[in-house]
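Below is one structure, written out as structure tokens, with a few remarks after it.
What you see is part of a larger complex, with each chain still in position.
Lettered A, B and C in written order, each chain numbered from 1.
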Amino acid sequence: MDNYSGKIEYRIEAPFFIIKLSDPGRLNSLAGNDYLYLAQLLEKADEDDCVYFTVLQSSGRFFSSGADYLSIGKAQETNKSEPELNKWLSNFVSRNVYVTDMFTRHRKILICCLNGPAIGLSAALCALCDIVYSMNENVYLLFPFASLGLVTEGATSVTLPLKLGNNATYQALMFNEPIKYDKLKGSVITKNYGLNDTEKFNTAVMDELRQKTNHLYLPSILGIKKLLMINIRDQLERANAVEVNDALKCWVKGEPQKRFKELSLKQRKHKL
Amino acid sequence: MDNYSGKIEYRIEAPFFIIKLSDPGRLNSLAGNDYLYLAQLLEKADEDDCVYFTVLQSSGRFFSSGADYLSIGKAQETNKSEPELNKWLSNFVSRNVYVTDMFTRHRKILICCLNGPAIGLSAALCALCDIVYSMNENVYLLFPFASLGLVTEGATSVTLPLKLGNNATYQALMFNEPIKYDKLKGSVITKNYGLNDTEKFNTAVMDELRQKTNHLYLPSILGIKKLLMINIRDQLERANAVEVNDALKCWVKGEPQKRFKELSLKQRKHKL
Amino acid sequence: MDNYSGKIEYRIEAPFFIIKLSDPGRLNSLAGNDYLYLAQLLEKADEDDCVYFTVLQSSGRFFSSGADYLSIGKAQETNKSEPELNKWLSNFVSRNVYVTDMFTRHRKILICCLNGPAIGLSAALCALCDIVYSMNENVYLLFPFASLGLVTEGATSVTLPLKLGNNATYQALMFNEPIKYDKLKGSVITKNYGLNDTEKFNTAVMDELRQKTNHLYLPSILGIKKLLMINIRDQLERANAVEVNDALKCWVKGEPQKRFKELSLKQRKHKL
């Protein structure tokens, strides 16, 4: 597993496989290879027979501010000689198809400990989790596709209507609005811990999980997830293929790059 | 577009195509040809490349009190020589198949400004919109199919369970109960403006829409809707065909006509 | 209909077919044959042309505490000579396939009067009802599959995500948590009567139903249900087959029997 990323740690405490985003200084933004590493960790968890739950944790203020602007700029510049198509096939399509698929077909229970805002592809992965806990009411999910010249990613064209309802999804996606706690409560978030420290939140979740899973027959859990997945599996896979090919056209035309750049300039001035 | 109806106005303020029901005196009830005109306006908006949002507004106390009883009576009497089947194929099936389809396959974002109650087919069209805003908490949707001897129309057999949930749909449809603000909030209505004047409400929505769409890359919006529609497109089309053919049997047997007539007599006495 | 059970009564008050669980002393727990009798009553209601609503009532504190432990133990011991496979095919698979199917394809409106907690297969049947009313806020549904070494039953792998949402379903199923009134409200329960006496509750519901159905054209009601069922019918049938065959493996391996036994011992000490 050689996309090793300094920004992501993991440890196994059977039956839990705990993955932690650990770059709070840069709000846990992730470059392309970080997302690949994350997906590879999921694959590792999937193959480990003593693992029944895959837990995503983060650190600091944000769960993850999404794709790292710098890495996008870099991708664009490194292989200047390559055709635009090939560049974005390698840097966008192949990565998103793989990462989304690893979340989509994960056989263990995916639990997300949402300590703060999640943006873009990171928010999409959160929407692919089976269970989400929030640290407090300040969390939100933001899918800025419409303001970045993109379309939905990470199977959000399926997960958001499924989990938030159709009209709330349009409201959030069309106007680039954050989906706040009051919308996520019940539909995405099943428990709010009401804490203010990410480490304490992570610990509290793990303590409760350990206690709750104590008397369970763990193979039943995987059997139940398998049955539940049948309902949406095919739709998620279908969305994955269509989304990346639609987004590819955006990248080849160049709008997202332009808007990421503007955003990055603005951000340097104002701090997010 | 020659079903021109004095009850419906429209104007284009790119990227918005604004359609307004403007017959507040008769609570914006619509005759068969009015619905056709409404659908034709949607088609016009769909084909206009500078349009990204199609906004439905109304006027006065009601969004729309649904099908105009008089027009139903008239339809029945004009072509007395025609077989019952043919009469209702022309007056009901063909109109509903077309109107529902125009809403179902509309490619622009459909926004409904719900200033008051919507009933019957008008309520069904509201349920087909992507985004609904309410003027205040007095709005409701009413689907009186069970008391009129009809079955679901306008793909409500798909949209209501999808948006309101299965059991709430049964409760509303089986007992002819209005679906009030507290049920619509979150699931159908994504923002309540808390106003009491329809004109001010319409203006407030348009002002906010203009401001919200300012920084968006508009082609992304249509790309996102296209991806979201894949999930329900086929189901909506299927429902459209089955619903009209089931309802046709009701019309040919004559129960709805009888009940519409009773209702119309009652109404003349009590005012709605 | 010869699975006659002393625990279940029924009466016909057209257009209502009223089925009542009447074993409050044992919390309306049901043995295999009781479930079959219940399903046969549904079939009877389905075939009776003067019936439009099938109403499930119960008695005492619990709606139904689920499968009767004793009957499971007995099933296991009677036919000691039979292969394990055949034993559980007869005692589990065949019963669940039939009962679930009778609820899934029932053509009349299924109304559940939830006077108290429902557990296991009984709770699954409640989740298959079209409309659920609660007596008060103390009701809950409990699906203890994960702690009993089982997987979802009674098409709950479809009904729970459909009615409660995906993440709430995982939260409840994976950790064996009761789904309480605040989660059921709106999604499963469409009205709470706020009463404390089951008989008064049952009477209140029937009084309201009689009054509400007064002005309806009853054939419309069945026509509307037929249209609504198209959306989920195939999914429910598919789930039924997969669930029983997955559960069969659990029974053949013996985990559920062991855990039912433990539970039954514990219960004898503590009272539930």
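As a convention for this text, contacts are C-beta pairs under 8 Å (C-beta built on N, C-alpha and C of every residue); 3 or more make two chains touch, one makes a residue touch a chain.
Here the structure is a predicted model, which means the values were calculated and not measured.
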Oligomeric state of the whole complex, in copies, if 3 are shown: 6
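Simple rule for what comes next: only the chains that are shown with their structure count from here on.
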Same-site or different-site touching of subunit B by its copy subunit C, using the half cut: different
For subunit B paired with subunit C, centre-to-centre distance based on mean C-alpha positions, whole Å: 37
Overlap residues in subunit C, where contacts from two or more other chains coincide: none
Residues on subunit B engaged by subunit C in the complex (per definition of touch): 145-152, 157-158, 161, 165-171, 173-176, 183, 235, 238-239, 242-243, 246, 250, 255, 259
Interface residues, subunit C side, partner subunit B - complex: 109, 129-132, 162-163, 186-191, 212-213, 215-217, 219-221, 223-228, 230-232
